[in-house]
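All protein chains but one are shown at their positions in the complex.
Just so it is clear, A and B label the chains in written order, and each chain counts residues from 1 on its own.
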Amino acid sequence: MFDGTEPIYIQIADQIRADIVSGRLNAGDQVMSTTQYATTYRINPATAAKAFAELVAEGVLYKQRGVGMFVAEGAPERLRSERREAFFTERLDPVLAEARLLGIQPADLLAYINNGGQK
Amino acid sequence: MTTPTTHRPTWLTATKTLIQAHLRLAVWFWAVLALILVGAHVLMSGVIPTRVLIAQYGTHGSTWFPFTLAIIFVLAYLPVHVTSGMTRRSFIRANLATALLMGPAYGAGLFLLAAVERTVFPEAPVPFDQQQVFGSSGLWGLLVGQALLSTTGIVCGLLVGIAYYRLHALLATLLLIPTVGPVLVVVALTASDAPIQQWLGLPTGTGWAVGAAAVVIALAALAFHLITRTIPIKAVE
Partner (left out) sequence: MTGLGITAHHLAVHFKDTRALDEVSIQIEPGSIHGLLGRNGSGKTTLLSTIAGLRRPTSGSLLVDGEDPFESERIMGEICLIREGGDVLTDEQIRINLKYFANVRRYWDADYAEELLEAFELSPRKRPDKLSRGQRSALGVVIGLASRAPVTFFDEVHLGMDAPSRYRFYDLLLADYVEHPRTIVLSSHLISEIEQLFATVTILDRGRVLIHDDAEELRSRGAALIGPASAVRDLVSGLHVLSTQSLGPTEKVTVFGGLDADLRHRARTADVEIGPVSMQDLFVHLTSGEER
């Protein structure tokens, strides 16, 4: 848990975003409280609070006083569309670069994709 | 955060703890002393006539027993007291208050034993030939004299204990002369032949002896204060 080079609060925020994108968390769902998060993962509560504050500022989560924090309406769609844009630059570009290096032709890639992930 | 639960000065709390610790063991001490007293009378009855009050020989125990307790308690409580967030100042005050209360308590204990013995054996005279303060006004002299001796004993116990805590064991052992010395001085001051007063050319009356003993106690207490007030609390071994 939390072993990337990124600061822990960014890793926490990323994890919650990932949960929303994958559908594990839906709009209106309550997320863990800062306290629950801190005690569950044994991290400093201030670190967890920083992650949640970032997500609230982004509009991914919203706070309901005295009740807790919830996934905002429209957040899943918004996150997915952001990810779609990032998909090509962040995910696909490195794959294409690697393919070029290995001499894999674009036609081979297309065939692979059209086959649904089989040669 | 919750509000503080105690508003009592810490030295009072610490004094209460120390008095309780002293009393728990003093009760045993007095019980054993009473048993010895009864035993001695039973053994001697019919052999030799009871010529003295046996209770007066309890003076040695009543002086050195609380002395020993003071050594043990000062060593046990000092680190716990300070690491519990209380000052050395309050520790000093609590220990001196305890000495001033427990010293007279030992005087009273011996006084009570002697008074009971006196009631049972009215023919036993009270020669108290060693002690002018003891002999000055019967049993009341015993009360005052033993109160002074036990108080000195406790304060000296504090000095011995704190010397061993603060200094190298060898040095503390060498220092036993000044740290235990006050007890011997008070014994001499209150003795019937008043050697110190004679030597210094001072008056030899009982009042003078009591006053001089009080000065010795005050000096020993001052020494304890000076050694303890900035004492570093050692690392746990």
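One rule holds in what follows: contacts are C-beta pairs under 8 Å (C-beta built on N, C-alpha and C of every residue); 3 or more make two chains touch, one makes a residue touch a chain.
Keep in mind it's a predicted model, so treat the numbers as computed, not measured.
Enquirer: Decide which residue listed in B:V52, B:M86, B:L100 or B:A115 touches the omitted chain of the complex.
Expert: Checking the options B:V52, B:M86, B:L100 or B:A115, the one contacting the hidden chain is B:M86.
Enquirer: Using the document's contact rule, name the residues of chain B that touch the chain not shown here.
Expert: Residues 1-2, 4-6, 10, 13-14, 16-17, 76-77, 79-90, 229-230, 232-233, 235-236 of chain B touch the chain absent from view.
Enquirer: For chain A, which positions touch the chain that isn't shown here?
Expert: So the residues of chain A touching the unseen chain are 2-5, 7-9, 34-35, 38-39, 41-47.
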